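One protein chain is absent from this view; the other protein chains keep their places.
Right, chain A next:
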Amino acid sequence: MKQFLTALALGASAVFASGAADAATLDQVKQKGFLQCGVSTGLPGFSNPDAKGEWTGLDVDLCRAVAAAVFDDPTKVRFSPLTAKDRFTALQSGEVDILSRNSTWTLSRDATQGLNFTATNYYDGQGFLVRKSLGVKSAMELNGASVCTQSGTTTELNVADFFRSNNLQYEVVAFQGQEETLKAYESGRCEVFTSDQSQLYALRLKLADKDEHVILPELISKEPLATAVRQGDDQWFDIVKWVHYGMLNAEEAGITSQNVKDMLNSPNPDIKRMLGAEGNFGEQIGLTKDWLVRIVSKVGNYGEAFDRSVGKGSPLQIERGKNALWTKGGLQYGPPIR
């Protein structure tokens, strides 16, 4: 129903809205006084309400960082929980300003959905979760299995490709929401639950008998989980992109939420530029000079956000792996701020 309403809203806005280009998103956000951020309906580590009802997670932190950069206040964010089916329509129709919801960056989404992916917040790949009691050690042993997945995801397509290219029989059972999918897997409807591996780690925590389930070693796809904004607003695109790169650069330069105030006096020219002591780099993208100070002091650098959301400081205990900085053998690479 929600899906239908969102589609209808998009239809109505497309049908009735005037042809003129939308006003700049940054101005709209400043005018309303908060950032509307599209997140998942509850995925531990990425976007999930905690015991107090506060949204937390790596995807949430990106929205908080954008709010910190714009308002100097990371709490000026309102969250819209979106299912996989609703997410792009919600962004297209203007329901959210930014989509930070573990969405895979693909060519067709970038080209035809009226959106632009800014940067990869988390490098992921699709994996399989099975019961230990099945005695399966590899995905190649899954011939004839039933696979539960969420409909409208790249996962649904990858799983079809994987079984087809390996000549394995399978049955796909696709559900609308993550909750329904997990429940069906738990009740034994499927041997296999498939999703991005990070999600499997997170969702395994939700299972009653979580030690009875194991994640198979194979990754069957590339899933760069990226943040997206509406196409056609280059300023907003730049802001969201550079907030992420800013957090990466801060981590690389060793600027943390603890030492950012001291770093303001650093003699290092790189750090001077980043923190606005030299030049006006923040102003060039429509923010303030101290944009990165705001972000790092209120939200932290990328490494801090990673550790407390999905890494060592969280129940998920995911290694940095591909998400380590490029200097440490990973893929996260922030272009220079100069």
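Quick notes
FYI, a contact is a pair of C-beta atoms (placed from the backbone, for glycine too) under 8 Å apart; a residue touches a chain by one contact, two chains touch by 3 or more; residues count from 1.
Quick note on the criterion: contacts and distances are computed from a predicted model.
Between the listed names "AAA family ATPase", "Biotin-dependent carboxyltransferase", "Amino acid ABC transporter permease" or "DNA ligase (ATP)", the UniProt record for the complex's undisplayed chain reads "Amino acid ABC transporter permease". Among A:Q113, A:N249, A:S314 or A:Q332, only A:Q113 touches the chain that is left out of the view.
Shown as candidates are A:G144, A:G313 or A:G329; the residue that touches the absent chain is A:G144.
Set against the missing chain, the residues A:K85, A:K206 or A:K289 yield one that touches it, A:K85.
Note that of A:G33, A:G53 or A:G188, the residue touching the chain absent from this view is A:G188. Hidden from this view is one chain, which touches chain A at 3-4, 6-8, 10-11, 13-17, 19, 21, 84-85, 88-89, 92, 108-109, 111-114, 134, 142-146, 148, 151-153, 156-157, 159-161, 163-164, 170-177, 180-181, 183-184, 187-189, 191, 230-232.
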